[in-house]
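One protein chain omitted, others in place.
When the chains are written out, they are named A and B in that same order, and each has its own residue count from 1.
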Amino acid sequence: MSSLKDIGVHVVHVGGNGNARAVLREVENLLQKLVEKGEESSIDLSGLPLSAEDYDLLEETLGEGEVVAEVHSLGPTRIHETGVPGVWWVTHYNDEDEVLAEFIEVAWCPEILLAPEDDVKDGLEALRARLFELKQESNHG
Amino acid sequence: MSAMELLLWARGPGLGIAVAIFLFGMTLRLFEIYSLGRKTDLAAPRSPTPGSGWRTVFSRSLPYQGTWHRSGLTVITGFVFHIGLFIVLLFLLPHIKLIHSLTGLSWPALPTSLVDLVTVLTLIALLVVLVHRLMDPVKRLLSGFGDYLAWAVTFLPLLTGYMAYHHLLLDYTLLLALHILSAELLLVVFPFTKLTHTFTLFIARWYNGDIAARKGVAS
Partner (left out) sequence: MADETLLEILKRRGISRRGFLKFCAATTSLLALPPSMAVAVADSLGRLKRPAVIWLSFQECTGCTESLTRAHSPSIESLIFDAISLDYHHTLQAASGHAAEEAREHSMKADWGKYLLIVDGSIPLKDGGAYSTIAGISNLQMLQEAAAGAAAIVAIGTCAAFGGLPHAQPNPTGAVAVSDIIKDKPIINVPGCPPVPAVMVGVLAHYLTFGSLPDLDDLGRPRAFYGESIHDRCYRRPFYDQGKFAKTFDDAGARDGWCLFELGCKGPTTHNACATTKWNGGTSWPVQSGHGCIGCSEPDFWDAGGFYKALSTPVDSVTGAAAAAVAVGAAAGVAIGIANRQRKAQARAEHQTVTIEDLEK
């Protein structure tokens, strides 16, 4: 029986369409803004027509940095700093590990890593409540 | 009416109507011209005529020295836009597909970018021709409504085609519809203006060449 492999499919590499370069230029601009004015910004990669080659070129040029982080909320979000400090690669996944959205963030720290103020306040209260409970327990014990 | 409906009309009933009027008009014209006939020339020809008519059909395409010197601009722009029209009309793939679907004939296409360049040259040549017609007192005097109409219906398909390809100003669907409609306008106007020279020029040149030979000046 003939297998799938026997079907003549010729894979051609159309080559990058130049969009990787455009994105890199944009990153350069945004980074300059961050340095000069402290403005943070990001680029949505899902909406751009990037070919596989473009994508590879983008990843290669930006490289790998020192930080790798993962957030677990509504499925994992994986973040790594690229070889260019201040440029972060942020990928949001759903519970089934499919990509929901992908961004390049230019920031001192990606927003999603910062603890939200309201959550911190809630946390403080929860901690105080816990301490109070502990105190009660030790009093009774 | 949306752009898509217009396009469908142009590709459907519109094309049928335009082709029908064009073929009706051209057949009518040719029959009319041929049936006028000429009296047989009873005099013995001064020089042998065979071939002279045919040679004239081609030789008249080349300008005489005098013409060349007197109106070089007309000659150059004339050549550019005629050859350009010919290339654009017959060697752009979508046009070949159209001709194929109408007649079953097909041939290889030229790269789109080349046809694009030729279109620009043709458009420029046509504009120069128009400006010259308006500026030159003699030409202006000789020109009537039919001449400007013929110019416009030739220019419009090229312009709309170019705009459609480059997505200029309007939505592509609408531009494509306008392009096809303008070409259909050309077909409709064709048999009833000087544009008929596309076909009648061969008859006229042959006759002129032949009669000249009979009078002793074979080409």
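Here, contacts are C-beta pairs under 8 Å (C-beta built on N, C-alpha and C of every residue); 3 or more make two chains touch, one makes a residue touch a chain.
Being a predicted model, the structure only gives us computed values, none of them experimental.
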Which residue of A:Glu28, A:Asp44 or A:Glu64 touches the chain not shown here: A:Asp44
Just one of B:Gly51, B:Pro111 or B:Gly146 touches the chain that is missing; which is it? B:Pro111
Subunit A, residues in touch with the chain not shown (by the definition above): 8-10, 12, 14, 17, 41-44, 46-47, 49, 51, 71, 73-75, 77, 92, 94-96, 98-101, 103, 111-112, 116, 118-119
If the hidden chain were put back, which residues of subunit B would touch it? 2, 4-5, 7-8, 11-13, 15-17, 19-32, 34-37, 93-95, 97-98, 100-102, 109-113, 167, 172-173, 176
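Everything that follows uses one rule, which is that only the chains that are shown with their structure count from here on.
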From the mean C-alpha coordinate of subunit A to that of subunit B, what's the distance rounded to whole Å? 61
